[in-house]
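Just one protein chain is left out here, and the rest sit where they should.
Going in written order, the chains are labelled A and B, and every chain counts its residues from 1.
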Amino acid sequence: MYVAVKGGERAIENAHAWLAEERRGDTGVAELDIAQIREQLSLSVNRVMAEGSLYDQDLAALAIKQARGDLIEAIFLIRAYRTTLPRFGCSEAVDTGAMACDRRISATFKDVPGGQVLGPTFDYTHRLLDFKLAADGEVPPAPEREATTAPVPHVTGFLNREGLIEEAPQDDTPPPDLTREPLEMPAERPLRLQALTRADEGFTLSLAYSTQRGYGRNHAFVGELRIGTVPVEMEIPELGFAIEIGEISLTECETVNQFTGSKSEPPQFTRGYGLVFGQTERKAISMALVDRALRWKELGEDDAGAPAQDAEFVLYHCDNIQATGFLEHIKLPHYVDFQSELELVRKLRREAGADQSHAGGTS
Amino acid sequence: MTGDSYNFAYLDEQTKRMIRRAILKGLAVPGYQVPFASREMPMPYGWGTGGVQVSAAVLTPEDRFKVIDQGADDTTNAVSIRSFFQRTAGVETTTATEEATVIQTRHRIPEAPLGEGQILVYQVPIPEPLRFLEPRESETRKMHSLEEYGLMHVKLYEDISRHGHIATSYAYPVKVEARYVMDPSPIPKFDNPKLNDCPAIQLFGAGREQRIYALPPYTRVTSLDFEDHPFEATKADHPCGLCGAGDSYLDEVIVDDAGGRMFVCSDTDYCESRQRQSHRGKDAA
Partner (left out) sequence: MQTQTLEGGFTAPAEQAAHAFRSVMEAMARPGTIHDIAGAEPPAPLSRAAGAVLLTLCDTDTPLYLAGALDCEAVRAWVSFHTGAPLTGPQSCMFALGNWDALAPLDAYPVGTSEYPDRSATLIVETPELAAEGVTLKGPGIKDSAALSLPETAAFQANAALFPLGLDFIFTSGARIAALPRSTEVL
């Protein structure tokens, strides 16, 4: 005797309870607190802020804790929270030229005004598991020196003085906002950059890598990578002038790309641009390469048919919250559609004389 | 999450206004997909975020809300969406099709005929009927604007020449008021005739793809076909094992290790109300 399955509500509640228990893990082990995640898993926090499009370290840390360390799940929590927040206005454009840099390197010049500053980087660590860390993570303070107050000008500015690199004119047109307007093709560069800065790090990385291997190759040098803090200012209409409302940490990457010139432009270097919340340099560099690849049309380059050149492909598939939702939805019941396919295949097989069994046997 | 900390029906008023404007344009141009700035919802894309946003924009506190997935009120995602609106909108819920004023559905149209006081909200994964023929939005938009649907007919006709039938059994494309080709969402083609001349308002929401479209009541909706191969609404050739209905769409359920199976109504409310009226199928206790 068949009885239809009931009790979805109870099943969901029980699943949630079990999930919460698994999240906590062994209660004999001390519980993580938000400050620990914020301070000690800061690169996870940065990624969640960047792809969640919300700059708040404590909320990102909370999301990571709630998501059991699944960063895409944490990003999803942040995005869903973010949409419920009222929008008060938009800030002035941040001045990354005035950034207080923790890290600043250029691959195109041996030395530049402001200097090469390695900062807290994994770059030259030998990737040897540090077993000492398993027992004791306390470290002596790193050496310090007086912070320089000298300006740290953008490296691409030097090339610009010689006219060797394309102009990047200031433009005060309010940028579009894909969180408030449906994505529409063709997408101009500001919209593409917004999509890319929120884009999945893995997807952006792989696309950038594909351009290096020849799928839309654009010969990128890291003209400059800088990480540090900038003040955020906002004009308050009631006051009539801009005031500082806070400080955020950013990673900015400007690539210098070869360009042989076109019918209208002399040979010169071109730019790719990446700007991402927090210390997120893999993402920022990837973003710059993909940005540059997407600019083929405005620069009069050939469409090589490469994935990274295809704005519609990149923009419609770079958002991991959209992607994971749709991918995972195939877990949901589809038996109505499957049944209709089943009937069709049976019918076609019957007509082709292929089906030996009886399609309609019942218990 | 507590109901109190969020606005009625979760969405803020500005978002609802944006969705409401899209719904009105959708009703004014039946079958045309209106772009809207879909919001990130607290459930994943692909799990009904479009339907949820449309429901949130149309619900009033007095509504009686029904949610079905695969025709059933008790599938987990239907349960989850129903409890979301119970919590955030405080609306009364029901499983009875006749009693519901707003019905959100995934993959089915209820068997009981819908009436004038009702709104049917479909969850739509891929709103673009031409997407599987042409992946680019920029191209498909052009095709709709030029009413250029030849590619779709070619695809359907290739099926016929290869298989003797159109090999599309769900999400079967329709034409609305002889103008727009529309994806009816992944309902089985058995349900397609119910789209036509329906007294209820039908709204379609695709969250991830940021589209809303609509069928006003009594809109002419025809399934694409050919004179020599007319459209046929098909289902498993059995009566329901529980209620004996011969006119309802059926799920096939495997009941034992020997591969024995039975067929039961996919619309649980329809099946249960028939059983309450003492209709019995051959597998009923």
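We adopt the following convention: contacts are C-beta pairs under 8 Å (C-beta built on N, C-alpha and C of every residue); 3 or more make two chains touch, one makes a residue touch a chain.
The model shown is predicted, which means the values in this text are computed figures rather than measured ones.
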Q) Considering the complete complex, which visible chains touch the unshown chain? A) B
Q. Which of B:25, B:136 or B:238 sits in contact with the chain that's absent?
A. B:25
Q: Could you tell me which of B:179, B:229 or B:279 touches the chain that is not displayed?
A: B:179
(Q) By the contact criterion defined above, which parts of chain B meet the unshown chain? Give residue numbers in ascending order. (A) 7-9, 13-14, 16-18, 20-30, 32, 34-35, 57-61, 141-142, 144-146, 177, 179-180, 199, 201, 214-220
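FYI, only the chains that are shown with their structure count from here on.
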Q) If you average the CA atoms of chain A and of chain B, how far apart do the two points sit, in angstrom? A) 34
Q) For chain B, which residues count as touching chain A in their complex? A) 6, 12, 15, 35-42, 44-47, 49, 69-72, 74-80, 83, 106-108, 125, 136-138, 163-165, 167, 169-171, 186-190, 208, 210, 234-238, 241-242, 249-253, 255-256, 259-264, 266, 268, 282-283, 285
**Q.** In the complex, chain A residues that touch chain B
**A.** 1-2, 4-9, 11-12, 76, 79-80, 82-84, 86, 179-186, 312, 316, 321-322, 324-329, 332-337, 339-344, 347-348, 351, 360-363
